[in-house]
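Complex shown without one protein chain; remaining protein chains in place.
Showing chain A:
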Amino acid sequence: MGAPKTLFDKIWESHVVDTQDDGTCLIYIDRHLVHEVTSPQAFEGLRNAGRKVRHPELTLAVPDHNVPTTDRSEGIKEEDSRIQVNTLDQNAKDTGIHYFPMNDLRQGIVHIVGPEEGFTLPGVTMVCGDSHTSTHGAFGTLAFGIGTSEVEHVLATQTLVQKPAKNMLVKVEGDLHPGVTAKDVTLAIIGRIGTAGGTGYVIEYAGSAIRSLSMEGRMTVCNMSIEGGARAGLIAPDEKTFEYIKGRPMAPKGAAFEQAVEYWKTLPSDEGAHYDKIVEIDAADIIPQVTWGTSPEDVVPVNGKVPAPSDAKDPGKQKAIARSLEYMGLTAGTNIEDIRIDRVFIGSCTNGRIEDLRAAAVIAKGRKVADHVSAMVVPGSGLVKEQAEAEGLHEIFLEAGFEWREPGCSMCLAMNPDRLEPGERCASTSNRNFEGRQGRGGRTHLLSPAMAVAAAVTGHLTDVRKLG
């Protein structure tokens, strides 16, 4: 028996193809996801160099960032968006990678599609030209975002040049209060470690509160790892994981599945494994969270107040708070629940899965979106949309005054026509509240799907637990 290893160590070590003298490694990539925004230059680079895609069968592509969420029968109206999606269509066709085009039922946000198809598996390495690739860590998958040059490198070689990350353990123990969701957990973690707290690390999430989460909830937590600076998040695979994967189209079947499960059971971190940093959080301390500023670390409990620059010690942080207050149009000391909103966005790779829509529908049922608020629900994929409609969730949303849209990234980053106008304030289930993220001058408050509905129906940020 060697030294005890973490989940990360085990996956990393089993994927090293070559190690250089300075510790730089060549690691094998088992699964590659591709979308239309960060791939055209990579395919062009391959063509210019006369190189081929080494393993088209290990690559799955889907357009998601640019696609309209309204009627798609007329295609994409914006020329540049249309060219980008058409370019992916053509590249997929030319190279033979798996592809779900815009009008395929399976189309959706790449990080929702991967798990749905069983493309995401425990113990594998997975990359995508997208920072929210960390989502797949929920399966015990070492998954992280890469740049376009690296996309090209993976297409050409099925490997990546990397140095190992450090290990961080974030342990959330105890029972979550009713009304507190995975989104609140991840926002609370980022509030604790800061937006750069995970830089250089892979975060392993553990503890009874994490184990108690569904696969959807675990994906929400891992999704936001990058907002805490960590390229990847990981959760040890368990029976819930195996159950989720079983029977999915691209997952192993029959004896191969049983063989895989035996291997997957060896992946969890060994007793006594070393972590370079450990953060412990008591689940009982977490109540619904909301961001007030322009960094995901600008987070407070919903019963809190907007902070003042003087609340920070560091001069750089003081300046950042002052800038955020001005951008957000907020005054220090304001109660979070007194902040009036104009728009609500429910969706994204963070919170666009079926469980998120169910949680939102529970609060929306029998209520009405406030008169001054415009609210939309954007399912994360065509399959999520289909499932939600089978359960009648769309009727609850429509009845309450929400728009019910086609799947895609939508107003998480506003590359399609869904965007905020300058000065508009949005309660959003997405992952980033950066300046201009949801549209130039737009103001984003990040929160859970249930909290987003609470804001929609009251017209201001509201503790969902008060709605009963």
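Criterion: contacts are C-beta pairs under 8 Å (C-beta built on N, C-alpha and C of every residue); 3 or more make two chains touch, one makes a residue touch a chain; residues count from 1.
Everything that follows uses one rule, which is that contacts and distances are computed from a predicted model.
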*Write down which listed name, "Histidine--tRNA ligase", "3-isopropylmalate dehydratase small subunit", "ABC transporter permease" or "Branched-chain amino acid transport system ATP-binding protein", is the UniProt protein name of the chain that is not shown.*
"3-isopropylmalate dehydratase small subunit"
*For the chain left off this view, which of A:L7, A:V34, A:I203 or A:A260 is in contact with it?*
A:A260
*Just one of A:A414, A:L447 or A:L461 touches the chain that is missing; which is it?*
A:A414
*Quick one: say which of A:A320, A:I354, A:A400 or A:C426 touches the chain that got left out.*
A:A320
*Tell me, which residues in chain A touch the chain that this view leaves out?*
17-18, 20-22, 24, 26, 28, 30, 37-38, 40-41, 44, 49, 51, 57-58, 65-66, 78, 80-81, 83-84, 87, 98, 121, 124, 129-131, 133, 144-150, 152-153, 156-159, 161, 163, 195-196, 199-200, 226, 229, 231, 250, 252, 256-257, 259-260, 263, 295, 316-317, 319-320, 323, 413-415, 422, 432, 434-437, 440-441
